[in-house]
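First the structure, in the form of structure tokens, and then the observations on it.
A single protein chain has been removed from this complex, and every other one stays in its place.
And now, chain A:
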Amino acid sequence: MAKTVIPFGPQHPVLPEPIHLSLTVEDEIVTEAIPALGYVHRGLEKLCDIRDIHHMIQIVERVCGICSKIHAMCYCQGIEEMMGVEVPDRAQYLRVIWSELHRVHSHLLWLGLFADAFGFESLFYQFWRIRERVMDINEATTGNRVIVSVNVIGGVRRDLTPDQIRWILSELDIVERETRELESTILDDYTVRKRTVGKGMLTRDQALALGAVGPTLRGSGVKEDARQLGYAAFKDLDFEPIVEQDGDSYARNRVRFRETLQSINLVRQALRKLPEGEIATKVKGFPEGEHTSRVEQPRGELFYYFKADGTKHLDRLRIRTPTFANIPPLAAMLPGIELADVPVVVLSIDPCISCTER
């Protein structure tokens, strides 16, 4: 059978991410997939040479808009641990609240895009309509819808009033009810199953060997989630990672759907347990030494490495984002599938290429 090499991306109607894949195809079946990057590299890590440790918060928030709050939390947490800063309990809870709201809107965004990838336009609109309520909460409580910029080294810069807490709880009830109304469609519909079950297989052993993270890892039966580390206020909340066993696009879809509801529950728990007190500690001086910091983003585990020499600039900042870790697993998922399934399988890892390239 003759081999054909088909270029997929960097622009594709259902994939708003600038990644190029060279797909070798035999008889409509993909036999090899070689990724190519480099369309949106911004050198954000390098900016630590000219921006001080406090300005770098705004830089890391721009690694990824959708996960901006969680990037900032990972960064601040690492610097705080290096400097021995004690973050007030209320700030730790507020960090959880905003980061889980980010996970809800990220997963709802992805569920919509995923539906769009297999041509289910009305489902796409439904998920994005629900997501708007979470964006409204972000806007009302932080001043911004996407890049909320609430973290500072030592805590957070905004607080929630009792009225806002009551309003968020009532909005979350609506978000949960409306999301559950779509459950049977996104999980049981014939079209969804036809396009996702058994597509883009990643076994448990492959997921571990290739370094998969997040829903891509948990969809292959591995019970691992960085929130188990108990950072911020997660140590005080009832939390168990969501795991599915089948390792296909459908399993990754199920993980994200269930995690959306789980995150709503985590926000409720954090709001109900929210302790009184300060929201930030004053920080003096600069970090020194080497350290790492990890948190769980919607797409998976985020890793920061810091090297500092006691000046206002970091010596080295290394950011390993979840999509960076999930590209080798993606290269393993694609061989063996039909060409028509490539967009759906690529989307099943929730790719964020501007994160990957930074």
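Basically, contacts are C-beta pairs under 8 Å (C-beta built on N, C-alpha and C of every residue); 3 or more make two chains touch, one makes a residue touch a chain; residues count from 1.
By definition in this document, contacts and distances are computed from a predicted model.
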Self-check item: From "ROK family transcriptional regulator", "(Fe-S)-binding protein", "NADH:ubiquinone oxidoreductase 30kDa subunit domain-containing protein" or "Dihydroxyacetone kinase subunit DhaL", the hidden chain's UniProt protein name
Solution: "NADH:ubiquinone oxidoreductase 30kDa subunit domain-containing protein"
Self-check item: Residue among A:I34, A:L169 or A:A340 that touches the chain left out of view
Solution: A:I34
Self-check item: Contact residue for the chain not shown (choose from A:P16, A:G143, A:P275 or A:G289)
Solution: A:G289
Quiz prompt | Contact set of chain A toward the excluded chain (per top definition) | solution = 34, 36-38, 41, 43, 45-46, 49, 81-84, 208-211, 224, 226, 228-229, 287-292, 294, 303, 305-308, 310, 315-316, 318, 320, 324-325, 327-328, 357
